[in-house]
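Dumping the structure here so I can ask a few things about it.
All protein chains but one are shown in place.
For clarity, chains are labelled A and B in written order, and residue numbers in each chain start from 1.
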Amino acid sequence: MDGTLLFQSLVLGVLLGGLYAILAAGLTLYFGVMRVVMIAHAAFVILAAYLAWWFHRETGLDPLFSMVLTVPLFFVIGVLIQRVLITRLRPATLTMMSVLLTFAIALLIEGLLGLFWSGTQRRVQLSYSGDNFEFFGARIAVVKLIAFGLAVLSLALLFLLMKKTRFGLALRATIQHREAAQLVGIRTDWVAGIGFGIGLATAAIGGTALSLDATIYPSLHWSWIGPLMAIIVVGGLGSIPGTAIAALVLGVGQSLLQVELGTTWAQTLFYVALFLTLMLRPQGFFGGRLAQRF
Amino acid sequence: MSEAAKKPATGLETVRLTKSFGGVRAVDEATVAFRDGRINALIGPNGSGKTTFFNCVTGMIKPDSGSVLLRGKEITGRPPHRIARGGIGRSFQLCRIFPRMTLLENLLVAVRATGLRQLLAPAREAEAIERARGLLVRVGLDHLENAEAGAISYGQQKLLELAGVLMSDPDTIMLDEPAGGVNPSLIGRIGSLVRELNAEGKTFLIVEHNMEMVMSLSDHVVVFDRGRPIAEGPPSVVQEDPRVLEAYLGV
């Protein structure tokens, strides 16, 4: 492949990696605070994309504005899922049963999307949908850049929240050692609930970003959850910076492979990476000591 | 290694055993030896690394460096079931039993099986059941053999856990806070059981906060502070050691 094409795929890979990063951040956050592998995360992403599409169709406004509604809505749903549903499960079987529960939620969302808006493929059409610009010889779609910008912005906010606020401190303490956090007076149940809310809010942002540039249909979430789970394992379960790095690396890798192998085979990269990580370094490659025991 | 081989009386020992969690050294180059045939006690303030030490020795956690030797043979980093089969039985700090199995079934889990024939042999086989019943009689729980383990009291669960450990007939028994959360009469019962078993030749390594129990029961006490031993000796001597007081009182 020639230099321009290589550079083009590299840039596209970084943009894609950014989107992966914000989507996987939520997934790793749930695992961190609750040891829950939240299968419904990608389904919520697709739900947010549908809401953005619907919002655009009904109001004619830019789908980005739908976040004003979806982000708080998803936050509340996230808190409720944790506080009302997840806490009902027995601690001894939490990991396994929560998987089933969130799986059921994913199926429910998929089924309801199909019932409301049918299985037809949908796509947001915007005045700037087809716009491109040149970047050192690479052609970049404006919508991809907006999605990337959104991802970077929200990741930066998440990072600041984790590092600079009192809540972030409590959240990190809960992730690292729940019992110890309880002992110093942190209400870990509420921290976990809010952590869930934040995770789901990132799904709303990611879904909106996705809606700008993707054709959506109800069962699309299955092709997202696999790569996202691979990313959080490679990044070290529960580690947000690790997840971000893994997302970028795998996003670029996928983008480069796509040129040679086509989209489908390029996707297998995630599963190969997942398999290799578990075989060689089950605690993940970029941080995260947590996984060792879980 | 060769050093250890020269001293056959040394049962379990660790050499510069280290394990850290996120920069904190929970066990810090701990070199300790526990002689066979004794009731050894491991004491120290909260967070001094006793449980981590236990977990490293029994393979539940892989140490970062250093080694664990059992009668001169290196067992560092082996999987827990191999260490258990090598003759080290252990209990857990928060007593762990199988709550939804009956008392009898709890003990039958510990029956060894190798080879397909044994693996597929009925778990409720007469010989194993007889052995399990014998142990239940010994810890005084035989009247409850068909009750679910989750339904008996915490103290009884501790006794059940001890019986489960005995089921595989280990020669070294490690107990993590056997008296924790147990009423005084049961503490007495656990204590006399330990003494009996020790008389039968079992070596004990006990982590315990109940000083009365430690001082009356043990032959040899090792004091841990910040992940390493700071003093050891017979209970009476250790009790007087100023370093021990310092560690406990934080002077």
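Assume contacts are C-beta pairs under 8 Å (C-beta built on N, C-alpha and C of every residue); 3 or more make two chains touch, one makes a residue touch a chain.
Going forward, contacts and distances are computed from a predicted model.
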| Name per UniProt, for the chain absent here [options: "MoxR family ATPase", "Amino acid/amide ABC transporter membrane protein 2, HAAT family", "Hsp70 family protein" or "Cytochrome bo(3) ubiquinol oxidase subunit 3"] | "Amino acid/amide ABC transporter membrane protein 2, HAAT family"
| message | According to the contact rule at the top, which chains on display are touched by the left-out chain? | response | A, B
| field | Residue in contact with the excluded chain [from B:Thr76, B:Gln156 or B:Thr172] | value | B:Gln156
| note | Cross-chain touch to the chain not pictured, restricted to A:Leu16, A:Ile186 or A:Met229, is A:Met229
| request: Touching the hidden chain in the full complex, which residues of chain A are there? Just list them. | output: 31, 35, 37, 39, 85, 88-97, 99-101, 103-108, 110-115, 119, 177-179, 218, 222-223, 225-226, 229-230, 233, 237, 262, 264-265, 267-268, 270-271, 274-275, 278-279, 282-283, 291-294
| request: Provide the residue numbers of chain B that touch the chain removed from this figure. | output: 21, 26, 47, 49, 51-52, 55, 58, 60-61, 79-82, 84-85, 89-90, 92-101, 105, 108-113, 118-124, 143-144, 146-148, 150-157, 164-165, 167-168, 181-184, 186
